[in-house]
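Only one protein chain is missing; all other protein chains are in place.
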Amino acid sequence: MEPEKQVTGSRAWPHPEVVEDFFQLRQKAPLTHCITNIVVTNFTANVLLAAGASPAMVITMEEVADFVSIAEALLINVGTITTIDAEVMLKAAATAQETNTPWVLDPVAAGALKFRTDLIAQLIQFQPTVIRGNASEILAVSGFSGGGKGVDSTASSLAALPAARQLAVMTGAVVALSGEVDYITDGKEVIAIPGGHEIMTKVTGTGCSLGALIAAFLPVTVTPLRAAVAASVLFAAAGECAQKKAHGTGSFSMEFLDQLSTIGRG
Amino acid sequence: MEPEKQVTGSRAWPHPEVVEDFFQLRQKAPLTHCITNIVVTNFTANVLLAAGASPAMVITMEEVADFVSIAEALLINVGTITTIDAEVMLKAAATAQETNTPWVLDPVAAGALKFRTDLIAQLIQFQPTVIRGNASEILAVSGFSGGGKGVDSTASSLAALPAARQLAVMTGAVVALSGEVDYITDGKEVIAIPGGHEIMTKVTGTGCSLGALIAAFLPVTVTPLRAAVAASVLFAAAGECAQKKAHGTGSFSMEFLDQLSTIGRG
Partner (left out) sequence: MEPEKQVTGSRAWPHPEVVEDFFQLRQKAPLTHCITNIVVTNFTANVLLAAGASPAMVITMEEVADFVSIAEALLINVGTITTIDAEVMLKAAATAQETNTPWVLDPVAAGALKFRTDLIAQLIQFQPTVIRGNASEILAVSGFSGGGKGVDSTASSLAALPAARQLAVMTGAVVALSGEVDYITDGKEVIAIPGGHEIMTKVTGTGCSLGALIAAFLPVTVTPLRAAVAASVLFAAAGECAQKKAHGTGSFSMEFLDQLSTIGRG
């Protein structure tokens, strides 16, 4: 079956379900535990705060299990893993599974390097609620093909859609496949979210912070699919507006946070 | 006694003492050693540079004691501590005490997690010059009550004022209690600094970088109380102006640095 034939729906802002889920996010400000890479920590925290969530980065072995238990959602992003981070991430994932804390895995650069590829395989054993990645990463994690160029995707999201669907079936996770069009799938349904702009690939952390925002939505939506859809629709809408006002990548970042922090507020 | 009755003074920009202290900061550009969390390192460095100080982040055991000796002030912020960071922070605090380097402790998320709560108690033994935190943190450190929600405060600053005063008396440190109104106290005097805006809680690092700016003021003011007051008044003034020009949290951050780097420059 052709990838296009697999798409069963599409969403754009303001979709009523997304509006409702976003309202819940702002009402509940879910405490979102982020174990992410050192390039994007600041931007990720600012994205979550702008959207209305409550981010916290707790990254040491002595605290991580306790904090996963307190937190309402967890993000694990392997972008700049170290030896110690890998142990902390495994502990966090195991605790999330035990305590039923919903969590997102962002398998940055999966397939490109053995250490992280092995770690990602171990992390998946702890049943992430959502796996978010670009086409190269989803292809690598699903076993379809090996890696991209560094952290950037060399494949289109549509071409990776069959792999995303299979990964969802294999793992039980919702898979959020990022690209010019985002595709969200639980293995059965596939929701397309258009609106990504090339400029978003020229600002570091847009994909990584989308993973964090999906995590933040998990405790406030009725299904993980809706969480991934809501976060992706918000990102596309904020990106669309920001891109119109921006004069380059610096002002795009600023406008993107401005949009996220004001969208739907009146 | 009601908290409001305890307030003995208030300050807003342009207060003559603050103007004088700010002039000194810009003249002397004090070398300010920051051992802070990975979410806010960049913003903290940019805040100190904008205000006129000279920030430096030196974080490894082999260098930390030497650099505390060279530096004119030190900030220790436990936001994203690791096992190794904890040892480095204890070494830095011990050296600061030995070398009479004034220093600020920012007990992020005190009370919420045992490891950091214990570390904070140990750090306080090395006599910080100033302790800066939000209401939940100051309540936890003073022993009044346990923790907030993650890193964000769940109590108002006014409600925590008696705890702040008691903490100042117990430790000999000036306590800078951040909130919608900031309160600075040495246990006797209490200075209120109005002007905080809700948007500042939606940008990561505003509190953390205030701690760093207090540290930067310590070597140039006649008392630690004045250092904490000067930094807080500047922050409130810059925040006030930035908030008027901002269209969301992204432009707020930018305007805030613009204001800090130009305020009082004519």
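Order of writing sets the chain letters: A and B. Residues in each chain are counted from 1.
As a convention for this text, a residue touches a chain if its C-beta (ideal position, glycine included) is under 8 Å from a C-beta of that chain, and two chains touch if they have at least 3 such contacts.
A quick note: this is a predicted structure, and the numbers were derived from the prediction, not measured.
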Candidates B:S10, B:S54, B:Q97 or B:Q166 - the one touching the absent chain: B:S54
Residue among A:Q24, A:Q127 or A:T204 that touches the chain left out of view: A:T204
Sole residue of A:V7, A:M61 or A:L113 that reaches the chain not shown, by the stated touch rule: A:L113
Given A:I35, A:I81, A:A135 or A:V233, the one touching the chain that is not displayed: A:I81
Residue numbers in chain A that touch the chain omitted from display: 37-43, 79-83, 85-86, 109, 112-116, 149-152, 201-205, 246-251, 253-254
Residues of chain B (touch criterion as defined above) contacting the omitted chain: 31, 38, 41-42, 45-46, 49-50, 54-63, 66-67, 70-71, 84, 253-262
